[in-house]
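The complex is shown incomplete by one protein chain, all other protein chains being positioned as in the whole.
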Amino acid sequence: MVATLLSAAPSGIPEPFLRAESTLGKFMLMFFAIAFFAAVFGLVLFLASLFKGRTGEKAQGAIFAAPAVLLLAVGLMYPAILTIIQSLRGKSGDGSFSFANYSAMFTQPELLTVLRNTALWVILVPFLATAIGLLYAILIDRARGEAFAKALIFLPMAISMVGASIIWKFVYQYKQTDRPQIGLLNQILKVFGFETRQFLLDAPVNTLMLIIVMVWIQAGFAMTILSAAIKAIPDDIIEAARLDGVYGLRMFRYITLPSIRAALVVVLTTIGIGTLKVFDIVRTMTAGQFETSVVANEFYNQSFRYDAPGLGAAMAVLLFVLVIPIVTYNIVQMRKEA
Amino acid sequence: MALKSTRRSAKVLAALATVSLGLAACGGSDDGGSTDAGKDSGATKIDCAPYKTFGDLKGKTVTVYTTIVAPEDGPHIASYKPFEDCTGVKIKYEGSREMEAQISVRVKGGNAPDIAYLPQPGLLKTLVATGKVIPAPPETEANVDKNMPDWKTYGTVDGKFYAAPLGANVKSYVWYSPTAFKDKGYEVPKTWDDLLKLTDKIATDNPDAKPWCAGIESGDATGWPATDWVEDVMLRTAGPEVYDKWVAHEIPFNDPAVATALAEVGKILKNPKYVNGGQGDVKTIASTSFQDAGLPILDGSCYMHRQASFYSANFPKGTKVAEDGDVWAFYLPAKDESTKPVLGAGEVTAAFRDAPEVKAFQTYLSSTEWATERAKTCGTGGCLTANINVDPELLKNPIDNLSAKTLTDKSATFRFDGSDLMPGAVGAGTFWKGMVNWITGQDDKATLDYIENSWPKS
């Protein structure tokens, strides 16, 4: 392969600058890359500084933004357009123009299940994670050991989705009722005299079980931001409200909630976008079996396993479409604030 | 030009190998740890002459991409050693469980490996359609004609020969515990009816255990062990000719013949009295990983487990896999003793780069030299190859040895795993998925109709 690469390399980049096998070589390559990127960065700044005057101003802005915009155009925009085209060209993605993939998506029962699951995820995860995060943020606000209490909820964020899935798969482990249990959840069922269950097998409960994992990861994020938002409510407002005799739940309803509204919106939408793209959890826990597949996972399967890239592309396009309202809302919100 | 592998030189090699293995075997039955195997292989020399025609290969590199990951990769890497020594080519090995999905990404992205071990001929067909697979060189083809003539068709797409078969396995096995059978006085069944009778007897005799255990969970590929069941039974109830028609879609997937086979499988796999030993009810088959599924045989909570020869690697260290050991396998019986259909599978090796060193390596992999080296550097088993000219006695692992004999048995009718031959969308998609749904409650007809409807049109 190395040889092919070299011969195929139009620019003929010398091998040590591409790959390295020794530890030293790798680190050298890494430092070289950082220096290289820094040099590019410097070059952009230098180029920008050459432009002076009013028109120069404008050119400078464009040059500053250029590297990022260029990379995005090539790396995301171009593939996105390719995908849209593919989705309109039949199951294999290279046939003649048709809407067949889209009609398949909304008529085949198993793909409809995928859509139903995705809807469940997108509705449940943001709201549950935000609600739990908010409740916890309120409960521990200015309590003793707040930092530690926060870290406990926070920690799942540092764990990869695959790691989290392994953790929860263990919680859901199934053994027959009369045998010693190794999964915590079934042990609890057993202690209370219920039959043990196969949580990952029975639809639609299994989708809820996967959703719990995502909520577990995201609640910490919601909690962090909402806690910061709560702390930022000016004290005088609270004082004033209190002088007016507002306390307790009314304080929450009329002062806290309105004050953190913007933060709530951001938390909900961010988690929503993340949830639409969820892939690792489903793949690790059920591999999309037992009616648990979601759009992102089905896209991967159709494109790379079932040799139906056109259908996969239609799935991806559906993802964009689903996220558009969220993004638009966010942008409108941003405009208002600006 | 083909590799020189006359019977005589093969015999010499075999003798040498027996000696070196005999010595190594003193260390214990599972001495095939990857590093040992690597050192071992340095001892043998292969005839370098056949590779001279490919020119000077020193300093060249060939990349290999497979589904085989640690610890099974070690013996594979070791089996390349003589070739590397003799030609100076460096083989760069990469194994990934994600290979089946990743290979299409890499090929389409223009970054294919030099050689890929494809676990399904169906996948070869898909990849050939991209136009990136290089047809096998004549030297490889000559080797295949000589060493694995019956398997050549699995590496052929539209009349063109691309990929030489590599590893092989036999799927028509039922794993059991010889001691448990002896204690209870059970006989290894000789016919399908005997098998069903034995199943019922075990169920009646042992209220605490189940006659069968099964598991079809396998990550992305969940469902495949159940498709093997159907194929194996299909070969028995409908016969090889109908089986071939079914695989080629000359009869529909929901044909009565298939329905009969599925119903027969259902008699065992969907009968709560018969399954799922050590795990729970019928549904647990879907969530039990295929690696774990047969282990209850060891603790007596299950008596039989239908799985391929390579399953032997899944028994814990220290389990004796032999006719007189803790576990052993019997041939999944046919209707009567007059026929002997055998279901099996294996990989094929596709090349993506047109270069002398790649061709040389392809040729090596199809040679008896390689197959012999593979047998000798074998780690924990599963070293059977498609090559019929290898002395089966080189395979020290008893189940490999048995499989080699089964494969070369003249009275047996061999058929390749049907799902591996079907188009990927079915064979690695809806057939698997359909079987999962079937296990979790869907009825026979709905399952077969679902798979039939998914068969790619045109």
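To keep things simple, chains are lettered A and B as they appear, and every chain counts its residues starting from 1.
Keep in mind that, in the parts below, a contact is a pair of C-beta atoms (placed from the backbone, for glycine too) under 8 Å apart; a residue touches a chain by one contact, two chains touch by 3 or more.
Going forward, contacts and distances are computed from a predicted model.
The chain not displayed here is annotated in its UniProt record as "Sugar ABC transporter permease", chosen from "Sugar ABC transporter permease", "Thiazole synthase", "Glycan metabolism protein RagB" or "Anti-sigma K factor RskA C-terminal domain-containing protein".
Only one of A:180, A:193 or A:245 touches the absent chain when the whole complex is considered: A:180. Among A:69, A:112 or A:205, the one in contact with the hidden chain is A:69. The set of chain B residues touching the chain not shown comprises 34, 69-74, 77, 92-98, 102, 105-106, 108-111, 219, 289-292, 314.
Operating definition for what follows: only the chains that are shown with their structure count from here on.
Separating the centre of chain A from that of chain B, both taken as means of CA atoms, is a distance of 39 Å. Against chain B, the residues of chain A that register as touching in their complex are 1-4, 91, 110, 174-176, 198, 200-201, 283, 287, 289-290, 300-301, 304-308. Residues of chain B touching chain A in their complex: 60-61, 63, 92, 100-102, 104-105, 111, 113-114, 126, 217, 219-220, 222-223, 279-280, 283-284, 286-287, 353, 355, 423-425, 428-429, 433, 436, 440, 456.
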